[in-house]
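All protein chains but one are shown at their positions in the complex.
As written, the chain order gives the labels A and B, with residue 1 at the start of each chain.
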Amino acid sequence: MYVSVKGGERAIRNAHGWLAEERRGDRNVTELSLAQIREQLTLAVNRVMAEGSLYDPDLAALAIKQARGDLIEAIFLIRAYRTTLPRFGYSEPLDTARMTCDRRISATFKDLPGGQILGPTFDYTHRLLDFKLAAEGDAPQAHSQPATQGEVPHVTEFLNNEGLIEETARTGKAPPDLTREPLEMPAERALRLQALTRADEGFTLGLAYSTQRGYARNHAFVGELRIGMVAIEMEIPELGFAIEIGDMTVTECETVNQFKGSKTEPPQFTRGYGLVFGQTERKAIAMALVDRALRWEELGEDYVGAPAQDAEFVLSHADNIQATGFLEHIKLPHYVDFQSELELVRKLRRTVQAAQSQEAAE
Amino acid sequence: MDMLALEGGFADPARTAAHAFRAVMAAMARPGTLQQIAGARPPAPLSPAAGAVLLTLCDADTPVHLAGAADCPALRDWIAFHTGAPITGPADCAFAVGAWDALLPLNAYPIGTAEYPDRSATLIVEMPKLTATGTPLRGPGIKDRAALSLPDPESCAANAALYPLGLDFVFTCGDTVAALPRSTEVL
Partner (left out) sequence: MNDLSSQNTDRKKWMSLLAKAPEGRIAALLDTATARPGFDWLRAPEVGSVMVRGRMGGTGDAFNMGEMTVTRCALKLGCGTVGHGYVQGRRKACAEAAALIDALMQTQAAPRIQAEVLDPLTEETEARQTSRADKAAATKVDFFTMSRGED
């Protein structure tokens, strides 16, 4: 039996009205402006841009406001908006060696050319609540000292000079695009990296942590972590040359992992790579660890059945919009499905009861 | 890139493209009917209709193959500026444009796969004349019978036999457009 029902328009309309009122909160409290969100909740804005897969701080701020601070809902809004944009083309690959670094640290080399730059980091804070912030005081000015920055070479290039680290091949191959072709297995590394850079931070963090705890041996050092501004270049067909069409803050993490060697490769260090929109340090490190774990096959390592080694598992479940869409749909009306289950359970019970009373009678 | 390439696009892109899309959709949905399509002024030898179809349907994600006389620098530049579509060979194009003879052979184009029948090419065929007479057509979108002045009914029938795989055809002449989707039977 199929029962079609209709209704709820008035209830939905009123629910949306109440949502709008609740979003605003107490009207005696000043309304949030997008500029406030963009400037003061920057790391939330960065996460929404990274996982929404669209770099536009103003849009991300709007999405956060509209979503009442629910970042996954905000990411959903950005993903939906993104699909309405005509695509002008593809940028030249970012040259992160030319980044103007806000932060640049290495856990493997103390004295590296360009130095260790801490930047605006939470590291070394005591994680004690600062009640001064509740009092709306003026923020202190940051210290400055004249910078002497030239090019800041990648740390892994030093190891490369000695041949102690694997080379990253450069063949000029055009990468696949997850936003144009559906995900198909096996997924090459370029596709995995695209999926990981927009993957849910919590999921990526959990997987990365699992590799550290021993689910896929993967003892990683942060060879280098850098955060800063890079220029985006694109070839303009009507001009016949490339121009910079903007700049953006990105976080790049390169991990160095010990590798015992395989039949074809000598013992050396291998690399994991993370590159994420915005200042998104936890995500970039986690991405590099998961990238490295997923590379077991091409490096000739053993598959030990760890979740982080299973590309199908990782890539199919890393996207929080897909996940939340499927998860949350089960709260929507399933009256008919449930009705049939109800019928089934009643029938089974009748059968069991009949059998029991038969037994009792005998 | 010279001036010719930069001019001749849709003056009011959102509206004109919507009208042009409607015309192409009507042509596809009602095989054998002629639709008017306007707004584009492409460089020679392309017709305004074919130009409007390209502006409406092509972008950076749809490789275009230019066949025969259509493959000229002026047109390459025009397509690059107005649509951003990459120019490619027949084997991996999403759209191909040119005169019928220049487009042949038909087996050079992708016809889709069983899993993704949509990964096939649409051929925009420039016609010296285009009328709703000639080869009889039957199928979805046609009430009883329709007809179209097809360039080569036999090849078109062979293409329809590949359904659900196969090519789709858009015929253009001046500012007129007609279509023959793979789902139409060519009698």
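The criterion applied here is as follows: contacts are C-beta pairs under 8 Å (C-beta built on N, C-alpha and C of every residue); 3 or more make two chains touch, one makes a residue touch a chain.
None of the values given here were measured: they were computed from a predicted structure.
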Selected from A:Asp70, A:Glu238, A:Glu297 or A:Glu343 as touching the chain missing from the view: A:Glu238
From A:Lys173, A:Arg213, A:Lys263 or A:His329, the answer for touching the chain not displayed is A:Lys173
For a quick check of understanding: of A:Ile117, A:Leu183 or A:Leu299, which residue touches the chain that isn't displayed? A:Ile117
Where chain A meets the chain that is not shown, the residues are 49-50, 53-56, 58-59, 82, 85-94, 96-97, 100-103, 110-111, 115-120, 142-149, 154, 156-157, 168-179, 189-191, 193-194, 197-198, 228-229, 231-232, 234, 236, 238-248, 250, 252, 254, 271, 273, 275, 277
For chain B, which residues reach the chain that was dropped from this view? 3, 6-7, 9, 11-13, 81-82
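One rule holds for everything that comes next: only the chains that are shown with their structure count from here on.
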So the centre of each chain is just the mean of its C-alpha atoms; given that, what is the distance between chain A and chain B in Å? 41
Using the touch rule from the top, collect the residues of chain B that touch chain A in their complex. 1, 5-6, 59-61, 77, 80-81, 84
Would you tell me which residues of chain A are touching chain B in their complex? 86-90, 180, 237-240
